[in-house]
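Only one protein chain is missing from this complex, and each of the others stays in its spot.
Note that the chains are named A, B and C in the order they appear, and that numbering of residues resets to 1 at the start of each chain.
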Amino acid sequence: MTTRKVNLGVVGLGYWGPNLVRNFNEVANCAVVIACDLKQERLNQIKRRYPFIETTTRYENLVSRSDIDAIAIATPVFTHYELAKKALEEGKHVLIEKPVSANVKEAKDLIKIAQDNNKILMVDHTFLYTSSVRKIRELISNGELGELYYFDSVRINLGMFQPDVNVIWDLAPHDISIAHYVIGEEPTSVSAIGKDVNNSGIACIAYITLKFGNGLIAHIHVSWLSPVKVRRTIIGGSKKMIIYDDIEPTEKVKIYDRGVQFDYTKETPFQPTYRLGDIHLPRLEQKEALLVEAEHFIDCILNDKRPLTNGEAGLLVVKALEASDRSLREGGREVMLDND
Amino acid sequence: MTTRKVNLGVVGLGYWGPNLVRNFNEVANCAVVIACDLKQERLNQIKRRYPFIETTTRYENLVSRSDIDAIAIATPVFTHYELAKKALEEGKHVLIEKPVSANVKEAKDLIKIAQDNNKILMVDHTFLYTSSVRKIRELISNGELGELYYFDSVRINLGMFQPDVNVIWDLAPHDISIAHYVIGEEPTSVSAIGKDVNNSGIACIAYITLKFGNGLIAHIHVSWLSPVKVRRTIIGGSKKMIIYDDIEPTEKVKIYDRGVQFDYTKETPFQPTYRLGDIHLPRLEQKEALLVEAEHFIDCILNDKRPLTNGEAGLLVVKALEASDRSLREGGREVMLDND
Amino acid sequence: MTTRKVNLGVVGLGYWGPNLVRNFNEVANCAVVIACDLKQERLNQIKRRYPFIETTTRYENLVSRSDIDAIAIATPVFTHYELAKKALEEGKHVLIEKPVSANVKEAKDLIKIAQDNNKILMVDHTFLYTSSVRKIRELISNGELGELYYFDSVRINLGMFQPDVNVIWDLAPHDISIAHYVIGEEPTSVSAIGKDVNNSGIACIAYITLKFGNGLIAHIHVSWLSPVKVRRTIIGGSKKMIIYDDIEPTEKVKIYDRGVQFDYTKETPFQPTYRLGDIHLPRLEQKEALLVEAEHFIDCILNDKRPLTNGEAGLLVVKALEASDRSLREGGREVMLDND
Partner (left out) sequence: MTTRKVNLGVVGLGYWGPNLVRNFNEVANCAVVIACDLKQERLNQIKRRYPFIETTTRYENLVSRSDIDAIAIATPVFTHYELAKKALEEGKHVLIEKPVSANVKEAKDLIKIAQDNNKILMVDHTFLYTSSVRKIRELISNGELGELYYFDSVRINLGMFQPDVNVIWDLAPHDISIAHYVIGEEPTSVSAIGKDVNNSGIACIAYITLKFGNGLIAHIHVSWLSPVKVRRTIIGGSKKMIIYDDIEPTEKVKIYDRGVQFDYTKETPFQPTYRLGDIHLPRLEQKEALLVEAEHFIDCILNDKRPLTNGEAGLLVVKALEASDRSLREGGREVMLDND
């Protein structure tokens, strides 16, 4: 462990940026030096809470400063590539909000630029830093669920409609990154069905199906147009099943000792046996995921570690998003993913 | 109103048949005269509870009796056609468990046979006889929801795996019939994705998407392999939205005065407005749906009425099921429904 | 095990009686021979469902029949004593709805009469036959909860107002019998506070506190005037805590590995440590409690066993009820229970 301090700049102070400021401000060995946004009122609000943070409306004032070590980007998706490229080329480490870029080509480019400049490129897949998702991964990799059958996720709420990306690009990165992380495999195909309600051509409700090499099917329901907020994932295995309800304040992960057995030896009629065992809720740490993630980013920088949610993890998500767009346009056709 | 009495026979005493016996036994102007099943132990159980009901293992003993006016059929799907055909031809009115038949051709045949014999053919789409679904239909047809956007239904539980039909044929008839009834339109296309877990080739998890002429999208998630029972439908409209949770003992229907408005007149940036108004739960009758339905069947017989869930309503469901099978086989391709 | 059959008569066909008929009708070695009520329409309803059961409006027709072995009484409390006394004296075994009698003297009398006639007197404390309550007793007697601190029960709903007894006599017998059974001790004092809303002098809302020898405090909230149904008991121990929610369809018993530790050795300031461990939900049998109880009653008769909920268990409850009435009248004063 070193005692050096990382000087950070934050770009984009809309919905998510202020959370980055607040959490990085709590990380030891990190100083939030400067914040940048095009809107002066957002800068004023940051200034009111953190009078010691410099503010600017010009990205150049940030990216070219030699005392800045790293930049956290929380701007609209279409701007990610240019901002991150510039930062990496200026020798800054970069944390970038999900999805990492607006298309696969950009994501691949950014990975290469980061490598060439020997800088860290990390993607803000926040949920992978929650104790819930980590516990689920642990259970699955320990074999407690047996053979995995399905991953079914619902992430719906009223809003926030985005002007530039559809609901899949806005919300499904969470579920795709979680599925990838806990299953430990990459999806092989994607199909998607969606609907817009304002003739915008931008789907605000969508159903995405991912298939995985091991036969697992992942289904994701995302919506900006639900009367209530739901964030619930069910994972079914041959031995156990999990319900992960992120709305629950504390009882987020329930493990069900439930399943069905088929007796193939008997010549008698079809007679499945249902196992209805106990339910278990493991204790989970309550630490804010974004703080865990911020600490991880700073730790990677100071100690030359590889981030859990690196550029490749981000690329995988963008591949699935791009394929889902194609499937949407082609009436829900299954689109194969090349995992090169 | 007449004072004649309908003499009823019940065929099939597995899971659902005893419920038919119990409810028809409560209907005035109806006498459950005889019950039929291939398994003697099931007959014994009926005999224990209702010693006055005759029992038989031979359908002939039932269908050819001149004092029997009507037959309720709750046998496996593949037997529906033969049993119902015979009953109609013998001049009996028929109530038949959903789905009405194993394919479209059979359903059309049965409709014709019923017409030719001037007998009632009614399909047991039980949920259309609940106060919840009726209230929802009333709200929608009154225009309270505005333009309809989506119908999203989840009907999952652990079991009951069926040996002969997949989970779509087992569970989705409920959602398809509800969607058809409350929306008041027929679906124009179906796509379906599914998964089996025991190499049976019989999907036990499935996602079905129905499209409707008015642009509405209906998505149905059915499963025999969920750790918990969920029966929840969300219906979104431009003015209001509904959550119908059939698991709730009393608070089944919640009406949300929520939505989003887009201001197309402004030249300013994209800025949707969210409406977060009150929530309302209408009082609902608690009467058992199957009793309402049984009374309706008897009333239709005695007073020459047309049943709400007639053969055509059953045919529409079977069309969607048949199309979903085709879509399943063809990787989720959208299959058009001809509504002839 | 004998193959003799118990011939049963049921008296009182209001709310609970039909449940007795239905469940005893399912018990092997038991025949429900005759049912009795003052209201002919209730008898007609039983006749409709069970044409083979004889009905009568006169208790004498029941109690003096030599072919009747046992009588189940589900009439208003004030009639229990006379009906049960008569039945026992006629040589019938008796199952009697809770509370066993309208006062302590009657309960003691009935116990003696039963002894003198060598007949079984069993009280219908139904909840002691649920898998939930039995699991809780097992956990407590195994020491899993550690030292018991409190038992807190809420049993509220809208209705059913009784004309002759207050809400304590109507609902608290459940909680008192459960508390007695799971704690394994008898209460030493009772205090009660109540309120009526219609100047009837009959409390429809009440709060009862029982103290036990081991320092445990049991608090019971009963009400006929709640907008919603709640049936929830929290039991706190030094090691673990339980929430028993009887409204939950399946997840009724939750065991929390939670608690607080005080470090008395440290000289430093007061600093309790909270233990927030896992939550566990044991699998529970789903069998209807009243059927378990009915089978137990028949088993006790046929095999000369002592019922779990015998007259003494019923007496203990009536003692607490009588004391609660005194406390109500005396402004909530703590009334000591003599446990002779």
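Heads up, the rule we're going with is that a contact is a pair of C-beta atoms (placed from the backbone, for glycine too) under 8 Å apart; a residue touches a chain by one contact, two chains touch by 3 or more.
Just so it is clear, the model here is predicted, and its values are computed rather than measured.
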Check each of C:Ile205, C:Leu315 or C:Leu328 against the chain that is not shown and name the one that touches it.
C:Ile205
Touching the left-out chain: which of C:Ile193, C:Leu308 or C:Leu337?
C:Ile193
Of the listed residues B:Ile247, B:Leu276 or B:Met336, which contacts the missing chain in the full complex?
B:Leu276
Out of C:Gly12, C:Pro173 or C:Gly236, only one touches the absent chain, namely C:Gly236
Using the touch rule from the top, list residues of chain C that touch the missing partner.
149-150, 152, 158-159, 161, 163, 191, 193, 195, 197-198, 200, 205, 207, 209, 215, 217, 219, 221, 224-228, 234, 236, 238, 241-243, 254, 256, 258-260, 262, 269-270, 272, 274, 276, 331-334
Even though one chain is hidden, which residues of chain B still touch it in the full complex?
251, 257, 276-283
Take the complete complex as the reference. Which residues in chain A touch the chain that isn't displayed?
25-26, 48-49, 51-52, 229, 247, 249
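As a convention for this text, only the chains that are shown with their structure count from here on.
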Where the centre means the average of the CA atoms, what chain is farthest from chain C?
A
Chain copies touching (chain B, chain C) - same or different residues, decided at half shared
same
CA centre of chain A versus CA centre of chain C: separation in Å?
53
When the C-alpha atoms of chain B and chain C are each averaged to a single point, how far apart are the two points in Å?
40
Using the touch rule from the top of the page, what residues of chain C touch 2 or more other chains?
none
